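Before I ask anything, let me first share the structure, which is written out below as structure tokens.
With one protein chain withheld, the remaining protein chains of the complex are depicted in position.
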């Protein structure tokens, strides 16, 4: 899916562009929107005793985002393993690619912190979902 | 006007609520939306050689905002002086007041940094604008 | 006491100065240093079942802080009431005042969230502490 977000002044740094750490905030906002779009919220994950801590974050910066830019953040699940999953992101402004990256997440039990499998219902929902590039015109 | 914003994980702190400094980010996002709604952007202010640095920020916290809350931030200009102006903000979630505050801004020349008057056209536009409480149903 | 802090790139915005919300982060860093200096940590407050949520934050901006500035943040408790307290802050760089402000905190029970009194031992320690202006040469 595609999550939109407006760059604020507080996102920029003195180079006049969005500070590099803030893209990880944008990724996270897109991730939350992804779960909402799937009809699952953070509360559902809690109810399943699932937590998905980030174990790796990566971002390649192609071109700067600027104040007032309306960013379109494409987010997809691109890998589902036994006890981990990966989201990929593309940040665009007016169709131009500004950044792309991914986050890898462990799947753990939110109570005891141990590695666990994704609930089957959630895995099914994720696997049934076509990638954004096939869904959006 | 009312600016909407979704709380992300990165806005929260270990108390499980939005970290207090982030309300000033929310205020700023609402301020930018205010200018856009007025048909003026940051670029227009630049073209007029106007900058509006914050000289005072104030926030009273009434109740916590939480992850995934959809916040409605009401923003109005409540004071226009010779060389300063004040914005007021109310942050609500589902009608409940969570925080309110204000920012006071100097009006300076964006080139030389000296205090200056607001351009008359901008002053007229601001004065002609009814407060949000009278405009939104 | 005086808490020192180096401005990073991520603290600045596209005006080339520290973004206004970040001063509340600086205040909080100074507050934590204040508790450590008093020999109390956050964990002690937890052990006493005390939490001190911010109910008001205020900052007056006098002059901009910039990238690489080494800031000296003076912090004192300036008001102790039955169930609230106030910290005051002055942010300086090379002796020059850049900003000043305060935070007011409710004193609540960290378990049930109800208003409570400060533990007497903590109140005594705070009252016995001379203000920074009398303590630092």
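To keep things simple, chains are lettered A, B and C as they appear, and every chain counts its residues starting from 1.
We take it that a contact is a pair of C-beta atoms (placed from the backbone, for glycine too) under 8 Å apart; a residue touches a chain by one contact, two chains touch by 3 or more.
The shown structure was predicted, so the numbers you read here are calculated from the model rather than taken from an experiment.
*Asks:* Would you indicate which residue among A:37, A:60, A:79 or A:124 is in contact with the undisplayed chain?
*Replies:* Result: among the candidates, A:60 touches the missing chain.
*Asks:* On subunit B, where is the contact patch with the chain that was removed from view?
*Replies:* So the residues of subunit B touching the unseen chain are 9-10, 12-17, 19, 21, 67.
*Asks:* In the complete complex, the non-displayed chain touches which residues of subunit C?
*Replies:* So the residues of subunit C touching the missing chain come out as 6, 8-10, 24-25, 28-29, 32-33, 36, 41-42, 67-68.
*Asks:* So which bits of subunit A touch the chain we can't see?
*Replies:* 15, 20-22, 24-25, 28, 51, 53-61, 103
Everything that follows uses one rule, which is that only the chains that are shown with their structure count from here on.
*Asks:* Taking all protein C-alpha atoms shown, work out their mean, then name the chain whose own C-alpha mean is nearest to it.
*Replies:* B
*Asks:* May I ask which two chains are joined by the most contacting C-beta pairs?
*Replies:* Highest contact count among chain pairs: B-C.
*Asks:* Which rotation angle, from 0 to 180°, best lines up the CA atoms of subunit A with subunit B, given as a multiple of 5?
*Replies:* Best-fit rotation on C-alpha atoms: 180 degrees.
*Asks:* For subunit A versus subunit C, what separation do you get between their C-alpha means, in angstrom?
*Replies:* Comparing mean C-alpha positions, subunit C is 34 Å from subunit A.
*Asks:* How far is the middle of subunit A from the middle of subunit B, if each middle is the mean of its Cα atoms, in Å?
*Replies:* Here the centre of subunit B sits 28 Å away from the centre of subunit A.
*Asks:* Just curious, how far off is subunit C from subunit B if you go by their C-alpha centres, in Å?
*Replies:* Centre separation, subunit B to subunit C: 25 Å.
*Asks:* At which residue positions does subunit B touch at least two other chains?
*Replies:* 24-25, 28
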